[in-house]
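The other protein chains are all here in position, but one chain of the complex has been omitted.
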Amino acid sequence: MNTTLLAFFIVAFISLVAAWRVITDPSILHAGLWMGLSFVGVAGIFLLLEAEFLAGVQVLVYVGAITTIILFGIMLSDVGEVRVGPEPPGWVQAGAAWHRGLRHAFPLLVAAGFAGTMLGLYTQSGWGQLRERPLELAGLSVGGIGRELFSTFALPFEIASLVLLAALLGAIVLAMREEER
Amino acid sequence: MATSLLPLLPQLLLVLFALAVLLYDLGNEDRPGLGSLAMLGPLAALLGLGIVAGHPGEYWGRMLKVDSFSLFFQLLTYAGTFLVILLSRDYVERQPIHRGEFYTLILLAGVGMSVMASSAELLMIYVGLELMSLSSYALVGMIKRQDQSIEAALKYYLMGAVTSAILLFGISLLFGITGTTYLPDIASALALTKDIQGNLLLIAAVVFVLAGFGFKVSLVPLHMWTPDVYQGAPTPITAFLAVGSKAAAFAGFIRLLATGLPAAVSLWQPLLALVAVVTMTYGNMTALAQTNMKRMMGYSSIAQAGYILTGLVVFTPDSLAATLYYLLAYLFMNIGVFACLIWVANQQESEEIAAFRGLGQRAPFYAVSLAIFFLSLVGIPPTGGFMGKFYLFFAAVQSHYVWLAVVMVINSVISLAYYYGVVRQMWLEPCLPAAPGAAAGGTSRWSMPAARASTSTPPAAASSTPEKAQSWPEPTKPASLALGVAVVISLLLVLLLGLYPQPFFEWVGKAALLG
Partner (left out) sequence: MLVDWVASLYQSVQATFVAHGWPLWVLAVLTAVLKVAGVLVWILLNVLFLIWLERKISGHVQNRPGPVYTGRFGLLQTLADALKVLLKEDVIPAGADRWVFVLAPLVAFVPSVMIWVVIPFSRGVQAQDLNIGILYVAALASFTVPSLLMAGWSSDNKWSLMGALRSAAQLISYEVPLILAELGVVVLAGSLRLSDIIAAQQRSVWFLFLQPVGFVVYFIAALAESNRTPFDLPEAESELVAGFNTEYSGFRWSIFFLTEYANLLGMASLAATLFLGGWSGPFLPPFVWFVIKTYFFVFLAMWIRWTLPRIRVDQLMDLGWKFLLPVALVNLVVTGVFVVL
C-alpha cells in the first residue's frame, strides 16, 4: 500500500465518520462542528487528487462560510438538542437502549447499504469504457480552471451568479423582520 | 460569432428586467407600476425570441442551443411568466408580500426555465434547474405570516435540495461513464456500447437523473411535496409551479431522453411506463377526496404529469409532438383555472371548493370559463386539452401502446368526477348568502394575524396599518382587470387550440424533432 492510498483511507475515514456523527449527534452544535470536519476531510481528498484549487475553495467556502453560518444560526436560535424519532417508552429501559442503538445504527445501515451498492456498481462496470477519447486532465491547475471558466464554461458560470442572486434575495426576503408598515 | 450575445437576447432581457424591478423597488415607499414593469420583462423576452428565431445554431461553446425545440419551450416559459405576473398583480395587493422581490424572483425563475429549455448540455440544464428551483423555494414561502406557506417552502426546499443532489449524482455518473456532459456526445458514446442492459452503472445513472427530473414534474414516488406546496404557496406561484416549472422540467426531461439517452431506451421505457400509469391513477384517485381547491389542483397536476409522461414513454416523433402540444394547452388551461380560483378567493376569502357555491349566479363569466378549463383538463372537445389528449392517445395506439391509452381514458373518466364536483357547486348548489369574511372580520386565513387575534373587531380597526387596512380584504371589491384579462387570454387560446389545431400541430411537430 503506498502512502497516497493510506492517506486517502485516513482522510476518507475521517470525513465518513464525521458525516455519520452529523446525523447522529444529539447536540445540534456538535453536529454542525462534525459537518465542518467532514468538509475538511473532503478538502483533503481534493488535495490527494492534486486539485489544490478545489481544496482551497472547499475549505474557504464550506468551512469558512457554510459551517460558520450554520453555527451562527444555531447560536442565534434557541435549539439545544434535537431528538430523532419519537421518545422511547419510559418503562422499558432495554427498549430505550435498543432504540438508541437503532437510532445510531439506522443511518449507518442505510449509508452502508447505499455505499455497498455503489461500490458494487463501480467495480462491476468499467469506467470510461464508452469514452471516445480520454479525458483531458490539464484543466485542474488554477490557470487552467480560470481559462475554462471564462471560455467553455462562461455561460453556466455567469448563470451561477444569477443562482446566487436568487438565493440571496430569497434568503433576505424570508429572513427579514416584518415591520408594521 | 461563437460567443455572440444575440442568441442570449431573450434571457438577457429577462435578467435585465428582473434587475430593473429589483432596483426600482429599492426603498420603503410603494412604487407605482412595479407590476407593469415586471410584465414588460417576458414581453420583451418574447420580442427577443422573435429575433433569435432567425439564428438557429449552437453558441457559447455548445452551451446554448437555439433550435425549434428550445424556441417552443422558451415561448412557453415567457408566456407562462407573463400570465403568472398578470395573476399576481391583484394577489400581491391583498397579501403581505414584498412585491419587488416577488416579481424579481418570478423573472429569475423564468430565466432558469428558459436556460433549461435552451441547452443540450447537462451542466447548463442543471444550473437552469437550480436557478428555477431556488427562486421557487423562496416564492413558495413568500407569505411569511401564514404557517402553511412557510411549511410548504420548507418541504419543497428540503425535498428539492435532496433530489437535485440525486440529479447531480446521476449526471456525475453519466460523466464518469461517457466522459462528457454534452448530450449528443453522451448519445454517441452510448451508441458504441453493445450491452446497455448489463451496464449497471448506467442504470444507476439513468435512475438518478430520472428521479431528479421526476421530482420537478411530480411523478409518483416523488410527488409527496405537491399537494402541500400547491396548497401553501401563494396562488400565482402555485400556477407557476404547475405550468412553468413543469414545462421546463419536461423540456429538460425530453432533451435528456431524446438527445442524450435514446440508446438506453430499453432501460428507461418500461420504468417510465410504470411510473406514468401509477402517477395518473394515484393523482386522480386522491384528487377525488379533496375539499381544498388548490390541493385538488395539486393532485390533478400529478395526474396530468402522468398523461404528459405517456408521450415520452411511447417515444416516437409523433408522441413527443403530442407531449409538446399537451404542455402548450396545459399552460393555458391551468392558468385559467388559477385565475378563476384567485378571483373566487378574493371574493370569498376561501380556497375551499365550497367557496365556488353558486358562482354560476354570482359571476357567470368566471363560472363558464372555469367549466371550460375543466373540460379541457378532462379532455373533452372542443378544447385544447381534448386535442392534446387525443393526439397523445393516437400516438400511443399507433405504436402499440394500446393498454397505456386505455389507462389514460379510464383515468380521464375518473378525473371527470372531481372536476364535476366543483361544477356542481357552481350551478347546482344555492348561492352563498354573503361573503363570510366581510362580517366575521378576518377569521379566515386570509387576514393578517393582527386581525385574526381579535375576531370581533373588523380588520380595519385591529390592524395597525392604516393604508394597508383600507385595501385589505375587501370582498366586494370589483374583479381586477388583470385577472379578467388572464382568463380571457387563456380561454381564447384553449378554444383556439381545440378548434383550430392545424398550425400548432405543424409547429410542435417541427419542435419535437429537436433539430
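Couple of notes before you dig in:
Letters A and B mark the chains in the order given here, with residues in each chain numbered from 1 onward.
By definition in this document, a residue touches a chain if its C-beta (ideal position, glycine included) is under 8 Å from a C-beta of that chain, and two chains touch if they have at least 3 such contacts.
The shown structure was predicted, so the numbers you read here are calculated from the model rather than taken from an experiment.
Looking at the complex as a whole, the chain kept out of the display touches A. Listed residues A:5, A:65, A:108 or A:168: the one in touch with the omitted chain is A:65. Here the missing chain is touched by one residue of A:29, A:111 or A:154, and it is A:29. Contact between subunit A and the unshown chain involves residues 3, 27, 29-30, 33, 36, 43, 52-53, 55-57, 59-60, 63-65, 67-68, 71-72, 75-76, 141-142.
In the analysis below, only the chains that are shown with their structure count from here on.
Subunit A and subunit B have Cα centroids separated by 31 Å.
Across the complex, subunit A meets subunit B through its residues 117-118, 120-122, 124-125, 127-135, 151-156, 159-160, 162-163, 165-167, 169-174, 176, 178, 180-181.
Touching subunit A in their complex are the following residues of subunit B: 3, 8, 15, 22, 28, 60-61, 63-64, 96, 98, 101, 104-105, 108-109, 111-112, 115, 121, 123-124, 127-128, 130-131, 134-135, 137-139, 141-142, 144-145, 153, 176-179, 185, 188-190, 192-193, 199-202, 204, 464-465, 467-468.
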